[in-house]
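What you see is the complex with one protein chain gone and the rest in place.
In this document, chain identifiers A and B correspond to the written order of the chains, with residue numbering beginning at 1 in each.
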Amino acid sequence: MRAFRYAPGSSFLHSLNPSIKLLAILIVTVAVTFVLDIAAPTTFLVLTLAALILLGGISPGYVVRSLSPFVLLAFSFVVINTLFHRDLGPTLPLFVVGSLVVSREGVELGLSIGLRVLVLIATSFLFVATTEPGDFVLSLVQQARINYKLAFAVLAAYRFIPIFAAEYTNIQAAARVRGVGASGGLIGRVHALKRNALPLLAGAIRRSERLAVAMDSRAFGAYSDRTYHKRLRVAVRDWLFLATVSIVTVVLLISLSWAGV
Amino acid sequence: MNNTQVEPQRGPGQNSASPKPGPAIIVAGVGFLALFIAWGFLYNLFKQQWGSNDVAIALATAFFWLLVFAVVAVVAWWSKTIFAAWQTRDLLLVAIVGAAFGPLFTAWSAVYTGAGVFLGPWNDLIGGFWWIPVILIPYIVRKPGAALVAEIIAATIETMLGGQYGIIGGAVGGLVQGMGAEVIFMLTAWRRYDWLTLSLAGVASAVTGFVYYIPIYYAGYSVDLLLITLVAYIIGVLIFAVVGGRLLGDALLSTGVLNRFAIGRERRQAEATTDF
Partner (left out) sequence: MTELLPSSTGTGQPTKVAGPELPVIVRDLRLRYPETGKVVLHGINLELRRGEVKLLLGPSGAGKSSLALTLNGLIPRQMDGEIRGDVLVNGKKTTDATVSWLTTQVGVLFQDPEAQIATLTVGDEVAFGMENLKLPPEVMAERSRDALRRVGLVGLEEQGTDTLSGGQKQRLALASTLAMGVSVLVFDEPTANLDPAGTSAFFASLAHLKAQGYTTLIVEHKLDELMSRVDSIAVLDWGGTITADGPPRRVLQEQAELLRKLGVWKPQVSELADALQERGTTLEPYPLTISECVTALERVIGERPLPLVAPESRGAINKIEKSGPPAVQVESLSYRYPDGTLALQEASLTIAEGDFYAIVGPNGSGKTTLARHLIALNRLQEGRVRILGEDVSRLSGKELNRRAAYIFQNPEHQFVALRVYDELAFSLRARKVSEEEIARRVNSLLAQFGLEEQREANPYNLSQGQKRRLSVATMLALEPRILILDEPTFGQDRSSASRIMEELKRLRSQGVTIIIITHDMKLVAEYASRVGVLIAGRVEFEGSVRELYAEGELLARGHLEVPPLYAVSRRIRESSPGFPLMMTVSEFTEEICALSDMRLAAASSTR
């Protein structure tokens, strides 16, 4: 299975209402932006990973495979914040690289931001891995009350993603046969991209028109609302989950920052 | 400011009454945007006043999130009225073209990473590529909410697929960027799509996007680095999204695939239509 995708299952996290799950994740990620220490993001990261494995039934191997590519990204945040951080008042210099001073406070700040980035990605993975895309869109309409036309446009776009990925590979090959993009290098790549965008987008626009006609032919948009053969509900466990996440988040945030300061 | 009729003729029975944005919405939209952008400076003021005072930063962050969720609320409220009047054809164009940008963005990521070696902190110059839909889509569709719809759809997909920015960075960030561009188009009553309007929309979108990232990713940056990044954002968006996006739109127009969309219709309007 490709990394960072929906992993079908019937765990507790899978059974939650997608909109409620999304709300819970937003609460956690917003909370993380309030603190600039190491303990809080670490705790949230550990809790998220534990939830993924214990409550989501996701295999640790799949978690590692999906998240490991982002460790490097997080590390780049650590480095750049360590070197180019804002004025932190009096600091404790550890060592000097050229004209840059690496201080203890700077490293801490960097680690804090790097861990925060990991929390954002891990929570996002938790949502993606345990939420069936069709149910998510359905829930956006039924619970979050977004416009259904918009929701079905999203669904169409989602369905076309793999199709366009395959088409793009084909277009690249066709361009190579014509001698475009054969030369490597950055400039060559930009050039090929410019050329490949047109057939891809022109084809996409034609497809979108055809699908619109096909959907209109089946009364899409005939009424301002529609019915659903499948209904998602918000159960008691959804509310309990949301409440638990909120309480744990607030408690952790307060206790950790008090303990930390 | 009331006449938002951007499309010339519709068949009978076609409900073309697109909701007209009252002055209240415009004031609210511009107000949010101004507050939002101003907050970036407030944040730095806070930091300079109190140094690394955690309480001050927490307050600034809380204020920030209130603003963000106000923006999200406005968007949600808007989506009730405005998007209902959109035709399936326009909506699907936005969605499916958005999906088609997927492989292009992936290809661009390689360029972005490769260029990082040369550009260092100026790497975000190249990030402007990611703003192309925010300019290209309104340029084609020319309807109230085009920039926003483009970003709402992109944001939802991003949530379904995940990615390096996570839900709060990618999805919510997209909404904020879309709102930035939308306010500029709103100020022209969605009638002008010339270089100036597109440039302003691009800059507004880049600035809101940048401000949004301050408390999330750039909380530790020095002021110098923040300024460099902001300038890189703006120049990048102008080069790639505004110039590149518009040229791409013109190229697509010349292929004939946009004949039945607003951009094509407006081009034809000069030609006299006779009865048959």
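Here is the rule we use: contacts are C-beta pairs under 8 Å (C-beta built on N, C-alpha and C of every residue); 3 or more make two chains touch, one makes a residue touch a chain.
Predicted, not measured: the structure shown is a model, and the values here were computed from it.
Colleague: Just to verify: which one of A:72, A:92, A:177 or A:236 makes contact with the chain not shown?
Modeller: If we include the chain that is not displayed, A:177 is the one touching it.
Colleague: Against the chain that's been left off, what residues of chain B make contact? List them.
Modeller: 9-14, 87-89, 251, 254-257, 259-260, 264-265, 268, 271, 273-274, 276
Colleague: Please give every residue of chain A in contact with the chain that is not shown.
Modeller: Within chain A, the residues touching the omitted chain are 133-134, 152, 155-156, 158-160, 162-163, 167, 170-171, 173-180, 182, 195, 198-199, 202-203, 207, 210-211, 213-223, 225-231.
Everything below uses one rule, namely that only the chains that are shown with their structure count from here on.
Colleague: From the C-alpha centre of chain A to that of chain B, how far is it in Å?
Modeller: Going by mean C-alpha positions, chain A sits 19 Å from chain B.
Colleague: If we count contacts the way the header does, which residues on chain B are in touch with chain A in the complex?
Modeller: For this pair, the touching residues of chain B are 47-48, 51-52, 54, 57-58, 61-62, 65, 76, 79-80, 83-84, 86-89, 91-100, 102-104, 106-108, 110-111, 114-115, 121, 149, 152-153, 156-157, 159-170, 172, 215-217, 219-225, 248, 251-252, 255, 257-258, 260.
Colleague: Which residues of chain A touch chain B once you look at their complex with the stated criterion?
Modeller: Its residues touching chain B are 4-5, 22, 25-26, 29-30, 33-36, 70, 73, 77, 80-81, 84-89, 109-110, 112-113, 116-117, 120-121, 123-125, 127-128, 131, 133, 136-137, 140, 146-147, 149-150, 153-154, 156-158, 160-161, 164-165, 167-169, 186, 189-190, 193, 196-198, 200-209, 211-213, 215-216, 220-221, 224, 257, 261.
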